[in-house]
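Sharing a structure, written as structure tokens. Questions coming.
One protein chain omitted, others in place.
Coming up: chain A.
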């Protein structure tokens, strides 16, 4: 049975605890992870992430479920922040546990590409000159499309 934690929170992400939890399964020879942080930029005071009260969590659950089936994962953590965050704050943490490294790494890569374009989040930078919405990039959409075109 797959061990799974899907977390959508306005509080700080407790990344270490979840990675330790995934590593408790002795059948897993690999735990791969990715953490996205608020990157410093000229004039950036804070990053705000808006979400939908129902659809966002549903999308995160669907992405984790799809990744589990696609890569045969034994454990998944998908944690995403919302609200206002300072530079350096973790925004998203993804970890996948599996028997071998290749599927664990692929699972992480798949999930972040999907989160970027398939989960209802809206990113706004608060800069010294005011608020600026961040649009998804073409590269983000192409990364997600490549997974859809690729055979499982």
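Following the convention adopted for this analysis, a contact is a pair of C-beta atoms (placed from the backbone, for glycine too) under 8 Å apart; a residue touches a chain by one contact, two chains touch by 3 or more; residues count from 1.
What we mean here is this: contacts and distances are computed from a predicted model.
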Any idea which of "ABC transporter ATP-binding protein", "Potassium-transporting ATPase KdpC subunit", "MoaD/ThiS family protein" or "Peptide/nickel transport system permease protein" UniProt assigns to the chain that's been left out?
"MoaD/ThiS family protein"
Looking at the full complex, which residue from A:36, A:83 or A:99 touches the chain that isn't shown here?
A:36
With the missing chain put back, one of A:13, A:92 or A:106 would touch it. Which one?
A:92
List the residues of chain A that touch the chain left out of this view.
36, 49-55, 80, 91-92, 112, 115-123, 133-136, 140
